[in-house]
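Note that one protein chain of the assembly has been removed; the remaining protein chains are unaltered in position.
When the chains are written out, they are named A, B and C in that same order, and each has its own residue count from 1.
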Amino acid sequence: MPSIRKPLIPLAPLATNGIGLTVRDYEGAMSTLCAGCGHDSITAALVQTFFELDTPPEMVAKLSGIGCSSKTPTYFVSGAHGFNSVHGRMPPIVTGANAANRDNIYIGISGDGDSLSIGTGHFVHAIRKNVNMVYIIENNGVYGLTKGQFSPTSDVGSTTKRGVPNEVPPIDPVELALSLGASFVARSFSGDKKQLIPILKAAIEHHGFAMIDVISPCIQFNNHQGSTKSYKYIREHELNEIDSVFLRASDQITAELPADSRMSVAMHDGSVIMFRTLPDNYDPRDRAGAVNYVTEAKARGEVPTGLLYVDRELPDIHDLNNTTPEPLINLPFDKLCPGRGELMKFQESFR
Amino acid sequence: MPSIRKPLIPLAPLATNGIGLTVRDYEGAMSTLCAGCGHDSITAALVQTFFELDTPPEMVAKLSGIGCSSKTPTYFVSGAHGFNSVHGRMPPIVTGANAANRDNIYIGISGDGDSLSIGTGHFVHAIRKNVNMVYIIENNGVYGLTKGQFSPTSDVGSTTKRGVPNEVPPIDPVELALSLGASFVARSFSGDKKQLIPILKAAIEHHGFAMIDVISPCIQFNNHQGSTKSYKYIREHELNEIDSVFLRASDQITAELPADSRMSVAMHDGSVIMFRTLPDNYDPRDRAGAVNYVTEAKARGEVPTGLLYVDRELPDIHDLNNTTPEPLINLPFDKLCPGRGELMKFQESFR
Amino acid sequence: MTQQIDQTGLSPEKNPKISSNGSHTPPGKVNDFAIRFATVNGTGSASANNLILKAIFRMGVPVSGKNLFPSNIQGLPTWYEIRVNGSGFTSRANSFDIVVAMNTQTYQTDIDSVRSGGYLIYDSSWFMAPKLMREDVNFLGVPFSTLFAEEFPESRERILMRNIGYAGAVAAAISMDPGVVSQLLDETYSASERLRNSNHKAFQLGYNYALENFNCPLPLRLEAMEMNRDKIIIDGNTATALGCIYAGASVAAWYPITPATSVAENFTKLCSRYRRETVTLEDGTTKVQSNFVVLQAEDELAALGMVVGASWAGARAFTSTSGPGISLMNEILGLAYYTEIPAVVIDVQRTGPSTGMPTRVQQADILECAYASHGDTKHILLFPANPEECFSFAVEAFDLADRFQTPVIVLSDLDIGMNDWVVDKLDWDDSYQWNRGRILSADELETISKFYRYADEDADFVTPRTLPGVSSKGAYFNRGSGHDRFGAYTESPEGYVQVVDRLAKKHKAAARYIPEPVLELRDKARFGVITLGSCEMAVKEAVASLAEDGMPLDYLRVRGFPFSDSVKNFIDSHEVNVVVEQNRDAQLRSLLILETECLPSKLRSVLSYGGFPICTEDVVDGLLNELKD
Partner (left out) sequence: MTQQIDQTGLSPEKNPKISSNGSHTPPGKVNDFAIRFATVNGTGSASANNLILKAIFRMGVPVSGKNLFPSNIQGLPTWYEIRVNGSGFTSRANSFDIVVAMNTQTYQTDIDSVRSGGYLIYDSSWFMAPKLMREDVNFLGVPFSTLFAEEFPESRERILMRNIGYAGAVAAAISMDPGVVSQLLDETYSASERLRNSNHKAFQLGYNYALENFNCPLPLRLEAMEMNRDKIIIDGNTATALGCIYAGASVAAWYPITPATSVAENFTKLCSRYRRETVTLEDGTTKVQSNFVVLQAEDELAALGMVVGASWAGARAFTSTSGPGISLMNEILGLAYYTEIPAVVIDVQRTGPSTGMPTRVQQADILECAYASHGDTKHILLFPANPEECFSFAVEAFDLADRFQTPVIVLSDLDIGMNDWVVDKLDWDDSYQWNRGRILSADELETISKFYRYADEDADFVTPRTLPGVSSKGAYFNRGSGHDRFGAYTESPEGYVQVVDRLAKKHKAAARYIPEPVLELRDKARFGVITLGSCEMAVKEAVASLAEDGMPLDYLRVRGFPFSDSVKNFIDSHEVNVVVEQNRDAQLRSLLILETECLPSKLRSVLSYGGFPICTEDVVDGLLNELKD
């Protein structure tokens, strides 16, 4: 990101964050996506998020499957390791990486095809395992990279460029994730950085699987009349009743707390998610309520966005396993190898 | 089925059904499952169901994946074609078979591992496509054939034979199917033929994907104290509030209609599902209500069974495709091949 | 001495006419040159490139068009290459007589790709860095942007029309018949007068500018021929889809993947055209009914699973995919092999390993396809060389799959599948009847005492099968687990071995049914050249040119696997054979060694695997290198 080359010499010195880096340090290679692609806006939001969170770039591990969306890890945080893997298989790869090194911040980027078609099983099971990661579905309701086939999130009635309507009912990643008991479920819109950035921050801080379904229009194949994932459609049908801000522990001392907070959810490290607006009687910690809200809004033709559900208590892989806090990759060989004496002892029972 | 050899000469002549067959004609090879395995009871229910429905054996196509459960198609309706395929991939195989010949009655038998672990993606997408089939998960909360590993339906706290507890939250096939909008969702218990047979009948008649999650204890690896899929546990925790009977069009003339019916759902061919008992305010045609009912019962530690949800209107693959009513396999070659003339015409635009 | 050109690129008017005797100007070449169009993808250059291709085709001159496009949707460099060759050799050129450089990002590469003495046509509205200039190349600047900015104020239209403009310039340069172009534009835009007019205008703008400013025609000239009377321009994927239609396939299942996507998409389109019937219902209303089902699967495992299910149920069914999909299909390919269910798989190969270069060509799935799946498995493969064979081999594939009750994989590739080929018009014999192989009907079942699925083998080791829904007498249990010749589950060595031994023999027996290799023998040839698929053009041209230079070589193109005896005989009858193929590991050579048991030393390799279609020059060099004494 972004698609247009920046002047090499910035006009004014750029602001630095808490670890002395500028926003430029969180950018990546130049995007090769179509100008106007929703995915690029998500990339931009990620750049801003990491900058604002003072994240050391090397702490970030960016992984993806295959698709236009899955290309985007190249476009942010060039100082982070990236892994553009194979179609649909990013979740297990992150699961393994997380097992090996629990300290990295894992950002998984996927597409609606990548996650909900070929990758369905892996998506479901990463949720079930509550892998500690941010999982972003850059959801454009279409297969972008292969040029416009329907994806499992294409709505009934949504048409191809040629006007052929989709007739198979869509899978809603939010409903699916909620039904599977995902510990953090949000929906946002690539065009709405104000909403997306606080959600991203909370997702990064969240301990467990944080799923963000980001509606991200494909201007090439699915932004036309008849598409329910177009800029226009989302702008007209978004139900944006939930507004949250994310405050790090340090922010809470320096910054003014929003006076209008209706609910706050404290995270394990002292940071807090403040909900400034919420629908009546809505509690983002109540899964059944969230399911209802989403289902009903959908029945009215609306697309509810916001941080819909969060469960801070669900254990992740390491919690269940009581894994040592030290990343496994740092364990020295002699901690891992029991040595000759133990081998001899062990074999006594083999006689 | 069954595990014990029958005497070769029946003691009394067996009753015949509407097409002159006896129940023996709906049996298959001898079961090689463990004596007492829940799966064998499901087989027995299927035998009875087809007998009572007067189903011509050759109309049935029995397919499965791999597992103890997946072995069972060998044990019923020996006059039907069977297909014991590979682990987790039965749904697409049925989908293809159904595309080719829409007239067969497709019975897919699977296990909790087969459907919800390796086969998750296919299960989800067969639901999404509303493939016209009966899909039975013989759910024992364990990998039987590979000797006792946890499956995705093993409940938290359920232990292995050795006493190691499962800690990863389960996937509930009923919740999942409901959330994905499956058109027919039921749960039953292998030990309860009285409940299971009417559900099977309705599922066979249902036009679309009929999912039946049948709790089917594995006496070898998951029937002990601590298991939530044991005979004992289910007998104690089953919430059996929904009681349905299935009446074919012909039955309705000859048989007495149950006087106590609280609701009836008419099927496309004139047969009808009569609900004799239902929880208060429960409507098996209301998906959100079903989700709520299931979620709440589960929260109370109960296992709700019965025909939970049915949507008679959801189109199947062929409806959406406007496929000719004749099975595709019966189309003669000259209907399929456009012939030389058309080829010449077609190529005019290629110059 | 180079042509005098505008060093700044800013004043196009100063471009002088080309003197036809410039020292770097090659002697006039008629119907023998190559043009490369360098553009940016997503800018609509396809129609301009196509216009040139079609016009040349209509002038009766052999031609090919190859699209080198990036694996993204918009904004990256893309090339279209046209090779004109009166002798019919239209493999990819490795240097170009004319390069049309419309993408400033790739000026360097594009200028490098002009052969010495060739021409660069570029947009002289913009700055051309002097350091990019080559002494031995003629720089022909056309101020496209300036010219078209005036005529086409709307930006999207301007971009599109500028493309037609460069087509005009090229047309003038190579003395294309403007009438042919005019006719083409009229046909293409018959529905819209506005579009027709603007295209004509755009073409003329470019055409006239070139005519006025350059010494047209350049010494590269088109001259009308009569070579294309019974030919068409078609890509392989369209032809494959058509083949599947003609073979009577009624179920297709697929998952999108470049470069195979257009097989299924074309099949779907063709089904809408040929497989929809309007029927009158009982109530008098009419309804359009489909005599096909196309399933977009959730992944490739499912796609092949659906095909296997449909074939088991009795339909002709296929899937199309590329390398990654084949890898995912390994398990189910083994299932179909072992349970003896027909399945047609079209593999349009691309550059591996892994995701590799999805928009580049290779022939690197040969070994994987031949032995796909764990355990002892062998599959039938077909290797089409061009769209014409894509059509006929698709039909062949279904016949073979049905006849031998086993998967048949058609190994096409991106070059064949997605590029524009001139081939003989596809033909069809209306007396053709599909060969569904040994399927017992209910009546036939009545005549036998008991049906056993894997017994009663015929001379080709094929046993009869039955379809579900037909007769309970034919009921059997299809299983990927151990089974004996009766179809019963077995764990006994004898019962198991009997079946797998027959499978091995069945595979061998298929050799007789595979399309015979294509041979081109020359007097006194000591050496053989063996190739397959899309290498054909380049290898044939190389062999022809070496023959002219006094090195006669025998040529054989394999068209399928298992190999017939003629392949082994060919190898044995030459001191040395060179296998030309497009992969790193000499996969065809490997398969030949394994399956013909020939001496490995008899087979040498010429390999091209950078991802661009193989060039004649590479083959010539490679052959000379391998065969030098």
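Throughout what follows, a residue touches a chain if its C-beta (ideal position, glycine included) is under 8 Å from a C-beta of that chain, and two chains touch if they have at least 3 such contacts.
Just so it is clear, the model here is predicted, and its values are computed rather than measured.
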{"item": "Options B:P92, B:G144 or B:P217, residue touching the unrepresented chain", "value": "B:G144"}
{"item": "Which residue of C:N138, C:S198, C:Q587 or C:T616 touches the chain not shown here", "value": "C:Q587"}
{"item": "Residue touching the undisplayed chain, where the options are C:T90, C:T359 or C:T616", "value": "C:T359"}
{"item": "Interface with the undisplayed chain - residues on subunit B", "value": "3, 32-35, 66, 68, 71, 86-88, 117-118, 120, 143-147, 149-150, 152, 220"}
{"item": "Interface with the undisplayed chain - residues on subunit A", "value": "56-59, 61, 63, 73-74, 78-86, 89, 91-101, 103-104, 121-122, 124-125, 129, 317-318, 321-325, 327-329, 331, 333, 335-340, 342-344, 346-347, 350-351"}
{"item": "Residues from subunit C at the interface with the omitted partner, ascending", "value": "70-71, 322-324, 326-328, 330-331, 334-335, 337-339, 351-360, 362, 364-365, 367-368, 371-378, 479-482, 490-494, 496-497, 500-501, 504, 583-585, 587, 590, 593-594, 597-601, 609-612"}
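In this section, only the chains that are shown with their structure count from here on.
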{"item": "Comparison of B-C and A-C by number of C-beta pairs in contact, larger one", "value": "B-C"}
{"item": "Gap in Å, rounded to a whole number, between the CA centres of subunit B and subunit A", "value": "36"}
{"item": "Chain centre separation in whole Å, for subunit C relative to subunit B (CA means)", "value": "44"}
{"item": "Rounded Å distance between subunit A and subunit C, as computed from the means of their C-alpha atoms", "value": "39"}
{"item": "Two or more partner chains touched - positions in subunit B", "value": "121, 124-125, 129"}
{"item": "For subunit C, residues contacting two or more additional chains", "value": "298-299"}
